[in-house]
Structures are given as C-alpha cells and as structure tokens.
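Note that one protein chain of the assembly has been removed; the remaining protein chains are unaltered in position.
== subunit A ==
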Amino acid sequence: MTVDASAPPTRRAVVPPQRGNIARRGSVFLSRHPRLRLSLLLSAPLFWLGLVYIAALAALLITALWTVDSFTGQISQTWTLDNIVAVLTGSLYQTVTLRTVGVALLVTIIDIVIALPIAFYMAKVASPRAQRILVIAILMPLWASYLVKAYAWRSVLSQGGIFEWLVSPFGGHSPGYGLPATIITLSYLWLPYVILPIYAGLERVPDSLLEASADLGGGTWSTLRLVVLPMIWPAIIAGSIFSFSLSLGDYITVNIVGGANQMLGNLVYTNVGAANNLPLAAAIAFIPILIIFAYLAAVRRTGALNNL
C-alpha cells in the first residue's frame, strides 16, 4: 500500500459518518419506544412459559378430573372427583407418598452433608487451579447418561460387586437392591446439583469475614455456626430444592436398584402404561407437585428465597 506523502493527515475521515440506514432507524425507533422494546424481548419466553408450563399443568389438572371407560379403555370426558378421592384415601398411595418423601428427604440431607465440606474446600482452601479442576470433576458425571450411572450403581451394589469387595474386610456387606440402594444412588446422582450452589454461596462469603470471626475470638465451630451457615443458608436451600424435587419425581433409579419398591413416579408410570389410566396417573402426579409447593412455601417462610 502506498501513501501519498503530500496529502495532509486527515485522521477524522477514517471514522465513517453515521448513515441513516434501516437498521439504524429501527434502533432509533426502538430506543424511543421502551414498551415495544420490552414486549419484543419478553414475548417469546412468555409464550413458552404460558404454553409449556401453565397449559401443560392445566391439562394435567383437567385430565385428573376425567375418567376411563373400563370397557373400551377410552378416556371419557365426564367430570368426576373419583381419581382425587382414590389417591387421597387409598392406603397404597399414602404409603408410597410417605416412602417417596422419606427417600427425598434422606437424599437431600445426605447430599447437603457431603456437599458442605467439598464446597468449603473448593471455595476457601483449594488453590485457584485445584478449584477449576474440582469444578470440572464435579460437572463431569453430568456428561454421562443418567441410565448409565444408575446401572453402574446397580453393578457396584450387586452381590460380589465393588461395594461388597470394599466393605467385606470390615465385616460389612452390600445393602443389596432396595430403598438404601435407591437412596445411595439418588444421592450420587443429585450431588453435583447440591455442591454447585453451595460452592457459589461460599464463594460470596469474603475471607475477611472468617478472619474477623476468628479475630474476635470465634473458634471454628462458632464461625461455622454463626457466620458461615447463616450466610450460605439460601444456597443450601437452593441445592436442597434440586435434590428434593428431582428425587420426588424419580422412577428409573428405583426401578434399577430399588428391588420391588415403588415410588410415586412408578405409580404414575404404571398407570400411564400398563394400567392405561391416564386420569388416575394425573391425579397421582399432583402429589409431588403439592409437596414441592408446600416445601417452597415452608422455605419461603424462612426467608431463604429472598437472597437467592
């Protein structure tokens, strides 16, 4: 490229003048009409939310109020509360509901107990490099299929499996397939979803607060109880919502490692499939939804959701 040395240096000309093209005029128009801007931004997600979440839930509610013609197997759109009454009063549903909530609670507690020290190590002890490696290591299992992981646990917990090989020298034996195996497997599956929010919560606790607590005479236990836990409480709640709701709806893990045990998801599954009673399945599906609502309401009362 040759430069005409005699030409005067014209730096200003390098910046092209603003042209009044269509895109620019569109931007100007949008910047003057904030309401239009907002509606363009929100219409797609609102449509999605309305159709997929609200409409699907409404369809579920309506289906639960219908019934199935036992002769033809067709859904007959006659309004009835029979399904709801059956689910509320049937001892099978009550037992399974209690079992499911118990499993979900135990899984949540186990996950929190395991996640707290791991997250603390990641956020406050590990070097930045180790921190990155640990985050990847925790995300890694999420890349593998859910089924593969559940079957892996089936093999681990089997007769003569790795678990038995590990604990038999100490006189232990594998729990076999059943509720304990379900709880172990679900705890494993949802652990990343509990670690990550707690880790993020701990990251937001400045080191100087821990130092201030120690400086004022607080030992490790006082610091944890009075400073760290209250500050990461919302993060713990966030993690618990994941593990609790995911456990509540699960039916595959219990099928693979749960032996003969059923959870609410299994009842829904059998009623949709083998029993061909979609209205009853819909009525059963309301139980976990109601439980989650109750859980969120209880959590909201603690104020933990205000800081999420």
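We adopt the following convention: a contact is a pair of C-beta atoms (placed from the backbone, for glycine too) under 8 Å apart; a residue touches a chain by one contact, two chains touch by 3 or more; residues count from 1.
Everything that follows uses one rule, which is that contacts and distances are computed from a predicted model.
In the listed set "Fumarate reductase iron-sulfur subunit", "Formate dehydrogenase subunit gamma", "Membrane protein" or "ABC transporter ATP-binding protein", the entry agreeing with the UniProt name of the missing subunit chain is "ABC transporter ATP-binding protein". Across the entire complex, the residue among A:Leu98, A:Leu226 or A:Ala275 in touch with the chain not shown is A:Leu226.
Touch with the chain that is not drawn comes from one residue among A:Leu40, A:Leu147 or A:Leu209, which is A:Leu209.
Residues of subunit A that touch the chain left out of view are 206, 208-209, 211-219, 222, 226-227, 230-231.
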